[in-house]
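Of the protein chains in this complex, one is absent; all others appear in place.
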Amino acid sequence: MKKIRTILVSVEEADFGLFLRLLQGNLLFHLPNQSKGQKNMFKTIIEPRVSETDGVGHINNTTIPIWFEAGRNKLFKLFTPDSSFENWKMIILNMNVDYVDQIYFGKDTEVYTWVKRIGNTSLELYEEIRQDNRLCAKGTAVYVNHDVKKGKSEVIPEDIRSELEKHRYSENVE
Amino acid sequence: MKKIRTILVSVEEADFGLFLRLLQGNLLFHLPNQSKGQKNMFKTIIEPRVSETDGVGHINNTTIPIWFEAGRNKLFKLFTPDSSFENWKMIILNMNVDYVDQIYFGKDTEVYTWVKRIGNTSLELYEEIRQDNRLCAKGTAVYVNHDVKKGKSEVIPEDIRSELEKHRYSENVE
Amino acid sequence: MKKIRTILVSVEEADFGLFLRLLQGNLLFHLPNQSKGQKNMFKTIIEPRVSETDGVGHINNTTIPIWFEAGRNKLFKLFTPDSSFENWKMIILNMNVDYVDQIYFGKDTEVYTWVKRIGNTSLELYEEIRQDNRLCAKGTAVYVNHDVKKGKSEVIPEDIRSELEKHRYSENVE
Partner (left out) sequence: MKKIRTILVSVEEADFGLFLRLLQGNLLFHLPNQSKGQKNMFKTIIEPRVSETDGVGHINNTTIPIWFEAGRNKLFKLFTPDSSFENWKMIILNMNVDYVDQIYFGKDTEVYTWVKRIGNTSLELYEEIRQDNRLCAKGTAVYVNHDVKKGKSEVIPEDIRSELEKHRYSENVE
């Protein structure tokens, strides 16, 4: 049986939203067999490049955010169907990455992207990178639906919202 | 006066350490005027490159971890004085970035690196990127002192530890 | 029998270097329908990433050498079957790129890699990048078969040589 520890936390009102998000991130940490039975994610195959390795001999840590961003292409297309930067919408607010295991050059790698939380104007993703079925990196990314031309954030439209729902990370799947 | 909200949190024992770190991250968020009065950090000047921008017109989000890593060069040298990869020690475990404001091509940018926490074998950094004295990004990075040849983590030696202390982020400075 | 071509060149001294380069570029350029009928190349599909664009709105020029290198993965595997850096062989000597047309985010892109010339220890590649069947970039790369551990260049072995022959760029195909 898992031991539970309880703590009383006091946070400033203004920080409460962020705090809850961090808590959520924490919850993720002990989801057993994270992507098991989760079939509705976006999946992107990455062929590692020599230029993405570093002197230590593996994929450099700064490559991971690049691959995670590559894995979001279908999401970007949902918000900007013509893929133009004039109509760009998705602006990143936060990124968190746990480096779990080494990634090697010479083997295909998978990026998995789930929708973790859909807010009013924002959106949180849960992402994993796996190689040979080993979990190598996982993390979250928070985006806001921001109209670059108008310079303001906008409510995520219903049609996009229902499309996003199809790629939800389900916390109840075993 | 700032409103305070209190919440009771229950976490599994195994996740407690991570949870505390996330809390610390949260605390950082409302430190007023973060780098004010903090003079002991590592400071690196970055001249933005065209290749580091993206189609939206600013520095791309994946460039930020690259710049933060560039800002850690003096720390890497502390652990690996000959800068060789055979003797490399610093392996990253976690990275968290808050994207606060846009960064523009054509203006020098500063990366600030503080030591936030020194553990037994690990080390947490607090980092900021500023342009024209605007806070543009901030984040944390957790590293472990790992001997690549022996394949195991090692206690951070005393001489390095006392050097790290000189670059501590002080939470009490106004 | 090999055809010999003779040419008398008269240029201003100051322009001599550029002239030769342009001439060479031009020779490549007006090969009619370059990749038409050339079926033996290595072909790699690239899905452009936001991080690979720049503020002007297209794929940045520094991304092209990265994609060309990505297109050489099967060649690297030929020289280093275990994909390890301890046994790495292919060291680049020269790279030449002609930027022919813009490459857009949002559309798959193809990298074509041919073997143009096989020397004693070295190897020249001819490479193209195409999007929507438009030629966007083309270039050459010269590599040497260099044993990193012994620190010396080595003759390209017969078995690799015959494999390379299968991917020859044929200048006589219409």
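By written order: A, B and C. Residues from 1 in each chain.
Just so we're on the same page, a contact is a pair of C-beta atoms (placed from the backbone, for glycine too) under 8 Å apart; a residue touches a chain by one contact, two chains touch by 3 or more.
Everything quoted here is computed from the prediction, not taken from an experiment.
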Contact partner of the left-out chain, one of A:F105, A:Y126 or A:Y143:
A:F105
Consider the whole complex, including the chain that is not shown, and state which of B:I66, B:L123, B:C136 or B:I156 touches that chain.
B:I66
Contacts from subunit A to the absent chain lie at residues 50-51, 53-55, 57-58, 60-63, 105
The missing chain sits against subunit B at residues 44, 47, 49-51, 53, 57, 66, 69-70, 73, 76-77, 82-85, 104-107
For subunit C, the residues touching the chain missing from this view:
2-18, 20-21, 23-25, 27-28, 54-57, 61-62, 65-66, 69, 85, 88, 91-99, 116-117, 124, 140, 148, 171
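Definition applied: only the chains that are shown with their structure count from here on.
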Interface residue identity across copies subunit A, subunit B - same or different by half:
same
Which chain has its C-alpha centroid at the greatest distance from the C-alpha centroid of subunit C?
B
Innermost chain, taking as reference the mean of every protein Cα atom displayed:
A
Any idea how many Å lie between the Cα centroids of subunit B and subunit C?
40
Just the number, please: Cα centre separation of subunit A and subunit C in whole Å.
35
For subunit A paired with subunit B, centre-to-centre distance based on mean C-alpha positions, whole Å:
20
Using the touch rule from the top of the page, what residues of subunit A touch 2 or more other chains?
57, 66, 69, 85
